[in-house]
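In what follows, a structure is listed as structure tokens, so that the remarks can point back to it.
Heads up, one of the protein chains got dropped from this complex, but the rest are sitting where they should.
Moving on, here comes chain A:
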Amino acid sequence: MSPAPGSPQPAEPSHVLSVKGLSIAVHGRERSTTLVEDVSFSLAAGRTLCLVGESGCGKSLTSLAIMGLLASPPLAITQGEILFEGRDVRGLDPRERADLRGDRMTMIFQEPMTSLNPAFTIGDQIAEVVTRHRDVTPEQASGVALEMLKKVRIPAPEKRLGEFPHQLSGGMRQRIMIAMALANAPRLLIADEPTTALDVTIQAQILSLVRQLQRETGSAMLLITHDLGVVAEVADDVAVMYAGRVVERAPVDKIFDDPQHPYTIGLMGSLPSLTGRDERLATIPGSVPAPERMPKGCRFAPRCPFRIEACDAAPPPLIEVAAGHEAACIRAPLELHVTEAA
């Protein structure tokens, strides 16, 4: 499946990242369980793709697979390709892979409180990313560190350079993480729920900061989140994941205005609204099936109000319902069936 290492790939040049048919499994002693199945999406320079889904749907696994950070064993990519700047990164040796990380593809983690080394100053840690990938003197690297601190709007940056992580708040630490992630002006920035651990007031600041710096560097961003508010704020495109599969893919306005997959519709319905507070929030009945007991057909079928017999036969492929808008539902577009579900 994967091409010979180093061979040039005829991929769309504008796409920084294309993931094609990616499957990830956990190999147990007796059997393997597929956690992510047939996930495909692509991402162009300067664009932001949000990977949305609830906990355990495989979004973080997908991002770790792209970074080459899957804990292997027991996790392994069983199928598919990850094309980064046109090359399948699965063909690279670990050394080349490590050269990409922190340089051309970088990552911001969810937990700023624990993602910095407590034993070194933040100046050292930002400079470290630069010295690892660039041929610079220590002075030049600290210069970059200072410049990055200014870019992420840390007050009194000269003083902060010499401070240790425990002296900073969560929001400040997340700014440091962003500074580290963007120090080498990456082509691809993966942000795995970067605002989940922060106060609501800080969340908006961090998001707009990331958004602005991304625009400055022209990086593509893959933003992992379960927060639809975040999606609305920063996404260009959205891929909705459910139980290890992409169920819907569309530009952000289409997802909010005209969701096509019943799961996406359910997600939108469960958003609290500023008007009409007297109604109860809608919920999706049932729960996500365990990975080893996935239904053979559509994985959402057991919870779906639009289910018909054919849904249980085979996993539905992504069908284009409008230009650039795909949904993995054999009944899409659903407007045709709304009356029967009610």
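Quick note on the criterion: a residue touches a chain if its C-beta (ideal position, glycine included) is under 8 Å from a C-beta of that chain, and two chains touch if they have at least 3 such contacts; residues count from 1.
We adopt the following convention: contacts and distances are computed from a predicted model.
K.L.:
What name does the UniProt record list for the absent chain among "Probable 2-(5''-triphosphoribosyl)-3'-dephosphocoenzyme-A synthase", "MinD superfamily P-loop ATPase", "Peptide ABC transporter permease" or "biotin carboxylase"?
P.N.:
Record says "Peptide ABC transporter permease".
K.L.:
One chain isn't shown here. Among A:Gly91, A:Gly143 or A:Gly171, which residue touches it?
P.N.:
A:Gly171
K.L.:
Which of A:Leu92, A:Val136, A:Ala185 or A:Ala204 touches the chain that is not shown?
P.N.:
The missing chain is touched by A:Ala204.
K.L.:
For a quick check of understanding: of A:Arg101, A:His226 or A:Arg307, which residue touches the chain that isn't displayed?
P.N.:
A:Arg101
K.L.:
Among A:His27, A:Arg132, A:His226 or A:Arg303, which one is in touch with the chain left out?
P.N.:
Of all options in A:His27, A:Arg132, A:His226 or A:Arg303, contact with the hidden chain holds for A:Arg132.
K.L.:
Just checking the interface: what residues of chain A touch the absent partner chain?
P.N.:
The missing chain touches chain A at positions 67, 69, 98-103, 106-107, 109, 111, 114-120, 128-129, 132-133, 153, 155, 163-164, 166-169, 171-172, 177, 180, 201-202, 204-205, 208-209.
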